[in-house]
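See below for the structure under consideration.
Of the protein chains in this complex, one is absent; all others appear in place.
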Amino acid sequence: MSHLIIAPVLLPLFAGLLLLLLRSVLSVRIHRTLSLIAVVGQIGLAIALLSRVHSGEILTYMLGGWIPPFGIVLVADRLSVWMLLITALLALPALLHGVRGTDLRGRHFHILFQWQLFGLSGAFLTGDLFNLFVFFEILLLASYGLLLHGGGRLRTRAGLHFVIINLAGSTLFLFAVGTLYGILGTLNMADLARQVALVPAEHLGPVKAASLLLFGVFILKSALIPLHLWLPAAYANTSAPVAALFAIMTKLGAYAILRIDTLIFGSSAGALAGMLDAWLLPLALLTLVIGMLGVVAASALRQQIAYLVVASVGSLLTAFALGSAAGIAAGLYYLPHATFAAGAFFLLADAIASRRGGFDDRFEPGVVLADRKVLGGLFFVVAMLSVGLPPLSGFIGKWMTLQAALPHPSLPWIMASILGTSLLGIIAMARSGSVLFYRAEAAPVDSATPLRVGTRTRELLPAILLLLLCLALVIWAGPVDEFARATAAQLLQPEDYIRAVLEP
Amino acid sequence: MMEALMALVIGVLTACGVYLTLRARTFPVVLGLTFLSYAVNLFLFTMGRLTIGRPPIIHWTAADYADPLPQALVLTAIVISFAMTAFVIMLSLKAREELGNDHVDGRDDA
Partner (left out) sequence: MLSLLLTIFTGSVLTAWVSRFGRLYAAWAAGALALLGLLQLVPRAAAVFAGETLIERLAWMPISGLDLVFRLDGLGLLFALLILGIGLLVIVYARYYLSPRDCMGRFYAYLLLFMGAMLGIVLSENIIQLLIFWELTSLSSFLLISYWQYRADARQGARMALAITGAGGMALLGGFVLLGEIAGSYELSTILASGDVIRAHPHYLPMLVLVLLGAFTKSAQFPFHFWLPNAMSAPTPVSAYLHSATMVKAGVFLLARLFPALSGTPEWAWLVSGVGLTTFILGAFMALFQHDLKGLLAYSTISHLGLITVLFGIGTPLAAVAGVFHIINHAIFKASLFMAAGIIDHESGSRDMRCLNGLWKYMPHTALLAMVAAAAMAGVPLLNGFLSKEMFFAEAVSAGTHLQLGWLLPVLITIGGIFAVAYSFRFIHDVFFNGEPIDLPKTPHEPPRWMKVPVELLVALCLLVGILPSLTVEPILRIAAAGVLQTELPHFDLAIWHGVSPALLMSLAAALGGGLLYAMRSPLFALHEKYCGRLQGKLLFDGLLAGVFASAGSITRWLDTGSLQRLMLSFFIAVLVLGGSGYIGSGSPLAGSRELLELDAISLIAGLGLILAAVATVVLHRQRFVALVLIGAVGLVVSLIFVKFSAPDLALTQLSVEIVTIVLLLLALYFLPQRPARESSRPRVLRDVSIAALVGGGATLLTWAVLTRPYGSIAGYFLENAKPEGGGNNVVNVILVDFRGYDTLGEIAVLALAALGIFAMLEKLQLPGPETDEQGRRWNRDTHPAVMASLTRLLLPLALLVSIFILLRGHNLPGGGFIAGLITAVALIMQYLANGVTWTQSRLPANMHPVIGFGLLLAAATGLGSWLVGHPYLTSTFTYLDWPLVGKFEVASAMAFDVGVYLVVVGATLLILIHLGLMHSASHASPDPQGPR
């Protein structure tokens, strides 16, 4: 039993602790360096784990040495490590942008940031439903702090809504977990998967209700309609690095849906097998459409990006909802793309807004941007990326999804939604771009940031890093495709997971 | 019929919580969330079924014990909801400063 499995959880925890205990001792510079080192280490750990699980081995870690299903167990399979890696890779650029001043606009930025990662890693690795709840709470509280970081009217208001709706969500989570325990008498997810298959018909009611309530919680987290309304305001009004980091938060909800759908209600779940599928596809498609309408309707860039996040969750879960190996694989390819693209876009939007003076990021013919060539070029690429134009990763993900949808009975709907929304996206992006970069009347404002080439490149480096990650997804599409398919195959064999956990 | 009473209590607490969280001012919303946490803690607790006079403390006289696991879970849940409540209370103060009133949307139509 290798301690490597729990390392991604402990590293950010202790990093945050260190920063907390030495907060008055260390200088800002050292704070930032430590924080960055921790995140780099996190990437290293994720890669190390990936090399372990790549073969298809499912690693487990019994906390306190208590055998499952009694103790809490961590499970590292291809999916969870994939999520860990994506999170870490997203966190680094976000933090790099954060250390350029955002972290000083309030207290404890780095501690909250580290513990956000702590919560995320814990959530991805745990194999215990109640423990998943606990880590949801951790990352939520950290995200509350980060979201409100810096303060401001709109930000506080969005934060208030975000906190309250999520508290309601947590309550729902407990109702669901409690009911499952009350009938199935266990909390370990693998054990739940076993028990679910054995439930006698007359006791199915509470289990089914609880499962759908749990699904409801994850709908809220992943911002599927009708519970997506918390996202636009929250993401549009928080600081850029936080918004970028939050690109992974909705994907956490998607992860949870995929996990329970394949593990607990997977092929071996008897009467309850695939009980979520009937709900997932329509919701996902609707989210895609509604989200993209929001993109078209947006009156400011950040708001537009936030709606892009909503839409991307829609297409992500559309892929997962197909239920086939190809569909899940398409989703698993699309997931990092959507995450990195959204992150890059939020960081870029910050750079653009900071140069437009009073116009901020509103879609009004404003000032001629300083560094418009660089920013315009980046905007063009990120926009292509986000609406899934070739040859970038968004297109590949979209194409894989379409290909996977071919055997599906509701192929016309899926095809129509995906292609139609892409077109809407193109139109909306063309408009945003031409308003922000072409229709500039006033003279350039000398923005707060000095425009020497050095500073500019350093300012845009994080966004460029994320773009390079997307580029890597294109260049190494083959290997990623292979890994995604292997992961999907593993998920569709829940027995392996269950055996790995319960019969170590 | 203890169970029926318990179910009723949980239902009422939930209903009160739901109604209050649908109000427009921060204070009742906070109360509502507190109600919801009462309700869910009781619910989680009862999932180990109701047992009278058999605390899960190992003792040579005791024959049988209540299910300790839900109790442990509820304890965790209480702590977490305490933290959350504290946070949301303070946030409502923050909102009162930033928004200028105690309306959840910052609209002062009172």
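Letters are used for the chains, namely A and B, taken in the order the chains are written, and counting of residues starts over at 1 for each.
Assume a residue touches a chain if its C-beta (ideal position, glycine included) is under 8 Å from a C-beta of that chain, and two chains touch if they have at least 3 such contacts.
Small disclaimer: the values here were computed from a predicted structure and weren't measured.
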Answer for the absent chain's shown contacts is A, B
Touch assignment to the omitted chain, from A:L34, A:I47 or A:L172, lands on A:L172
Given A:G182, A:G266 or A:P494, the correct residue touching the omitted chain is A:G182
Among the options A:Y61, A:F124, A:Y255 or A:F320, the absent chain makes contact with A:Y61
The listed residue (A:F135, A:F265 or A:F359) that touches the chain absent from the view is A:F135
Against the hidden chain, chain B presents residues 1-16, 18-28, 30-31, 34-35, 38-39, 41-43, 45-59, 65-69, 71-76, 78-80, 82-87, 89-94, 96-97, 101-105, 109-110
Note that chain A touches the chain not displayed via residues 1, 3, 6, 10, 13-14, 17, 20-21, 23, 61-66, 69-72, 106-108, 111-112, 115, 118, 122, 130-131, 134-135, 137-138, 141-142, 144-145, 148-149, 151, 160-161, 164-165, 168-169, 172, 175, 179, 181-183, 185-186, 191, 201-213, 215-216, 219-220, 226-227, 229-230, 232-233, 290, 293-294, 296-298, 307, 384, 389-391, 395-396, 398-400, 402-403, 406, 415, 419-420, 422-424, 426-427, 430-431, 434, 437-439, 477-478, 481-482, 485
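Everything that follows uses one rule, which is that only the chains that are shown with their structure count from here on.
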Per the C-alpha centroid definition, the whole-Å distance linking chain A and chain B comes out as 29
Listed in rising order, chain A residues that touch chain B in their complex are 130, 134, 137, 141, 144, 148, 151-153, 156-157, 159-161, 163-164, 167-168, 170-171, 174-175, 177-179, 181-182, 187
The residues of chain B that touch chain A in their complex are 17, 21, 26, 29, 33, 36-37, 39-40, 43-44, 46-49, 69-70, 73, 76-77, 80-81, 83-84, 87-88, 91-92, 94-95, 98-99, 104-106
